[in-house]
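All remarks here apply to the structure that follows.
In this view, the complex is presented without one of its protein chains, the others remaining in place.
== chain A ==
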Amino acid sequence: MEGLEPRLAKLARNGDRDAFRELVQLYKDRIYHLAYRMLGNAQEAEDVVQDTFLRVYTNLDRYDDTHKFSTWIYRIGTNLCIDRLRKRKSTLSLDAESSEGEGIDGHDMLSSPDPLPEQQLVLSETQQVIRDAIEKLPAKYKSIVILRYLHDMSLQEISDVLNMPITTIKTRVHRGREALRKKLDHQHFF
């Protein structure tokens, strides 16, 4: 039997707007949390949710329903977030991202230019430290750490979402984990 999402996607493709609304209901929270953590502010998270669903909608014809819908929508959402981070970075007119493994700690200055406080949320001191540590990770580690630990994805799923070999994902999970540990250690957190 066909899964719920491919069925909804098919209906939406044929013009059923309530079916599409259902897809939005199913995924809005996940994409919002992904974007919020990636970008660090509510306004941009909303924008990413809007853009993601707009792209899903306009590309419904291209959705291959032998693949998981979640993989597809996460890929769109993640790419939109990474694009935004890249734009921020280029507005800071910095050099191209350093090669794999380097510069994990050198990118602190790339944290969001206007880190809005978590407005509706009271974070403990510990959580603030973690938030800042994630916030300051370079995009390629950040997306993977977020998908792995905040969206509970397996390495295989992350590899599908990012369309990268699983070995690369593994390496980046390890480096992301080490970068976070180091940051927390430097702040005498442990």
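In this text, contacts are C-beta pairs under 8 Å (C-beta built on N, C-alpha and C of every residue); 3 or more make two chains touch, one makes a residue touch a chain; residues count from 1.
Criterion: contacts and distances are computed from a predicted model.
The chain not displayed here is annotated in its UniProt record as "Anti-sigma-W factor RsiW", chosen from "Bicyclomycin resistance protein", "Cytochrome c oxidase subunit 1", "Branched-chain amino acid ABC transporter permease" or "Anti-sigma-W factor RsiW".
Of the listed residues A:Asn14, A:Thr58 or A:Thr91, the one in contact with the hidden chain in the full complex is A:Thr58. Note that of A:Leu11, A:Ala42 or A:Ile82, the residue touching the chain absent from this view is A:Ala42. Shown as candidates are A:Arg75, A:Lys140 or A:Arg177; the residue that touches the absent chain is A:Arg177. In the full complex, chain A makes contact with the omitted chain through residues 17, 20-21, 24-25, 28-29, 32-33, 36-37, 42, 46, 49-50, 53-54, 57-58, 118-121, 123, 126-127, 130-131, 134, 145, 149-150, 155, 170, 173-174, 177, 180-181, 184-185, 190.
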